[in-house]
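Single-structure report; data block below.
Missing here is one protein chain; the remaining ones are kept as they sit in the complex.
Chain nomenclature is as follows: A and B, assigned in order of appearance, with residue numbering initiated at 1 for each chain independently.
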Amino acid sequence: MTWVRRNKLAAAGLLIFVAIVVVGAIAPLAISASVVRNVQFADKLTAPDATHWFGTDDYGRDLFSMVLLAANLDLRAALSVVVAAVAIGVVIGALAGFIERLDEPLMRVTDVFLSIPSLVLAMAIASVLGRSIQNLSIALVFVSWPIYCRLMRGQVLIEKRKPYVRALTTLGVGHMRMIFRHIIPNTLAPVVARAPADVGLILITMAALSYIGFGPGPYVPEWGSLVAAGQAYIFQAPWLVVFPGAAIFITSLSLNLVGDWARDAFDPRLRS
Amino acid sequence: MRIADGGEYALPIGGRHGRNWQPGRGAVQVNPMGPGTEDAPHHRLGRRAVLGMSVSVAAATLAGRAIAAPSNTLVWDIAAGPQYVDPVMGTAAQANVMVVQNVYERLVWYDGAGQTPIPWLAKSWKVADNGQRYVFELLQGIKFQDGTDFNAQAVKFSFDRAVLMDDPTGIGSFFPTGTAAPGILKGAWGFSKSFGIGKDYSQSAVDVYMAAGGVKVLGPYTVEFNLAQPYASFIADIATFMGSIVSPSYVMAHWKQPADGRGFISGATAGARDDWMLYHACGTGPYELATFDKATANIVMRANPHYWGGPQGKIRPKLQTVIVRTTLDQATRLLDLKAGAVDVADINTAAIFDVIDKNKWLNDGNIAPIIADVSVPGPFPWLTIYFAKMNEKIQNPDGSPAAFQPFADIRVRKAFAGVLDNADVRRNVFNGFAEPITWGLTPAQLGYDPKLTKSYSYDPAEAKKLLLEAGKDLGFSEDHPKEMDIIYNAAAPWQGYIATQVAANISGLDVGLKMNVKALSFTEYVNSWRSKLTGFSIHSTFSLTPDPNSWLSAFGTGAGFWARTSSYDNPKADALYTQQFQTLDPKQRAALIAQMMQLVNNDMDWVWIGAATAYGQPTFNPNVLRSSVKGFYYNPTYQGFYFAALWKE
Partner (left out) sequence: MGFLAYVIKRLLLLSLVLLGVSIVVFFLLRGMPGVDPLAAYITPGLPISPDALNSLRKELHLDQPLPVQYYYYMNGLLHGDWGYSRTATQDVLWALLERLPATIELAFTAVLLSILLGVPAGVIAALRKDRVPDLAVRVVSITGISFPVFWLGIILQLVFFYYLGQLGLPHLPARGRVDELVALEYPLQPITGFYLIDSLIEGNLPFFFSALAHLVLPAFALSLISMASVVRIMRASMLEVLRQDYILLARSKGLPARVVVIRHALRNAITPVLTTAGTTLGILLGGAVVVETVFSWPGVGQLAAQGILNDDSVLVVGFTLFVAAMMVMVNLAVDVLYAIVDPRVRY
């Protein structure tokens, strides 16, 4: 509990995020998926009231249900992107750091991906693959793994020189085992430092991609595409933009608060 | 990297001690603090910051004051700017045509709100040889904006140029070339490669076209047109932007002979675009194109001080400057309108209730603006229609026919037509800015018959019966359901609403059809229906001329643009089409058209959703005007505005 007192912001962030995750997890159980296809033109664009807590959208669908269903989809997508990016980045980075011969080529490859700004690369990949949540996620994984790779490599380079590694090498422990059993578990700090904020960033990027036109379409509830679709009605029906936008904002904010703490706590190196 | 001894060091950016580093003129020094400065640099920064702020405020105020434009300038926030302004190009974009309409003029045109063409640059014309030869006497003394004379040579050049350049995006494939053999101008069809007829763009091909005599100069102010077949819409077609007369000397001044062996006439290269004329213009019209900024797609037009005044000599442009600014973001356009920063703004039909009162319009039919000092022109029977089409022969991506062909059965077609609640769509999707139509023409067009019967009406119960029956023959039922796709263009949400309604209604009938609605990117959407991959799709189309020909051919003839992709073919309708095409008497022609339309309606490949009635781009952005803009009148052939008629109070 001293942790909570000392880090009020991070604790608040964690609480909010957990709440959102719970809501997102329950949503598909409580809300039927047919809401998405339920078109009632007569009801469209009505303001929030007792029956529709968030109002209705341009198809006449209940926005509250859409936002909750989108929570499920968005969280799953963002989390899976970050998990995949971390997995790939960590493995490649560890290999690059530990095995001399692989370092240069792997780092060049990483540099290639790092030279392209994330939104731009995601755009290019998505424009060729087509619009769907899966393709967007794939594009975002491509865009996110290089940072973790770099972080990991830096850590491994340092870790490599530590006495225990030399000791284990003398004992005959092979490279692969060394990397996966010993080194990676000890060097995950900067990765953990970065990951929470990254989830928030992915959410925002998905929203931006939907705004530009890569959204998965009106039948896939996703916060970003809800906001993008609501842009046209921003004066008539501001709730279309406010509620999903607030959802993105609050989720991202809570993650950033946690991420801020994580950075300070896990990675003093980042301060310089 | 820092040197941790606390002593002097030079900063990498902006520091004055870096070797070979010179801040460029106007480059901002990021850190003005160099080493060893005596006074606290913080103060200097502070003062600079204050100065900067006051400058910004001054600028903002200046900007604020500059926004209220002088009363002889019109500012328009347009949703999509022009791509090019050469009259031989650019069909779909309203903005392209809008510029062309104000800068160039034609031999015949429409007087004000009238719908019958009157002589404009021409004095008179004679028709001979059963409608295959037109001789025009031209007005004398008219000058192009570059000071050269308008004469028969200029007319011939303008049309020959359109044929020879044969641009696939442009009107070379419609008029004056035509869309089917033998074409319109003599020799044009044989030259054009658009439909795979012409073989090359060599000099000999050019010479063959020129020798065919499609356009002949008979005297300095007399020009003759020879057509390959009698064509009833000829006058209507040359009254559109497709008949614009271009200044030959202006074009030639910026034209270079091709170096790659293509054929040419002086001023036009066969099969090639004219890069200069894409973005510059010189006509006889009341406005000159002052600037066309490619990056912003902004246009500035200025009144032509030497304008000849039109056939009555009375037209004098009152607006000295017209500024058209491309503003992609709908919310920004609305803000500009509300703030009074613009005189005209394109407001999306979906957002029209930001501008007018919803209930007064939907229930009483009154356009009552809720923003101060604006008006929304309309409702007018605009030349845009919305329809759904059903493909009788669906194909697989590899070109082979699909196994399941629901729309080959007229009962299925009737059923699908019967679940589309057109009235609901017109009210809730188009927000009331659409009127019912009996055929693929708008009520304003020649030949439109309000008494035509459609063989379907909104009747879900009937639809269910028909589908249960058809299901027995086609092999679908509740126990053995089949899946079907409805596609739409993801960038056109209105199509999505309609698609969703149809899908939900069909699925709700429980007859064994599972409907999927797919939002496709524009390219995929176009490829999908062009390659006949799709069964049911929703479209809009607009016509450049009030003449019914283009839609009659598109919907009613086997080779027609829309009919092709639906595998629709009715030889009787084809025959009627050719007949009316060549019938010069309007009454006879109208009767033939009505016959043809009824025939096509009985086949039920098309669902006529409605005709647009909001004045504005075919892409559903009605133009909203400030009430200080006066002089607007509606002419269905206009795209955008004819600025010479407008003024501000």
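Just so we're on the same page, contacts are C-beta pairs under 8 Å (C-beta built on N, C-alpha and C of every residue); 3 or more make two chains touch, one makes a residue touch a chain.
None of these values were measured; they are calculated from a predicted model.
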From the list A:L119, A:V192 or A:A265, pick the residue that touches the absent chain. A:L119
Of A:Q40, A:S80 or A:N256, the residue that touches the missing chain is A:N256
Can you say which of B:G114, B:P168, B:P182 or B:P586 touches the chain missing from this structure? B:P168
Spell out the interface residues on chain A facing the chain that's missing from view. 8-9, 108-109, 111-113, 115-121, 123-125, 127-129, 200-201, 204, 207-208, 211-214, 224, 227-228, 231, 234, 241, 245, 248-249, 252-253, 256-257, 260, 263, 270-272
For chain B, residues in touch with the removed chain: 1-6, 9-13, 15, 18-21, 25-26, 28, 30-31, 33, 35, 40-42, 49, 55-64, 66-67, 69-70, 73, 75, 83-84, 168-169, 173, 193-196, 278, 293-296, 298, 300, 321, 323, 325-329, 331-332, 335-336, 338-339, 491, 521-524, 526-527, 530
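Here, only the chains that are shown with their structure count from here on.
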As the complex stands, chain B meets chain A at residues 329-331, 334, 348, 350-351, 353-354, 424-425, 427-429, 490-491, 493, 496-497, 500-501, 503-504, 517-519, 521, 524
Enumerate the contact residues on chain A facing chain B in the complex. 37-39, 41-42, 44, 58-59, 130-131, 213, 215, 217-219, 229, 231-236
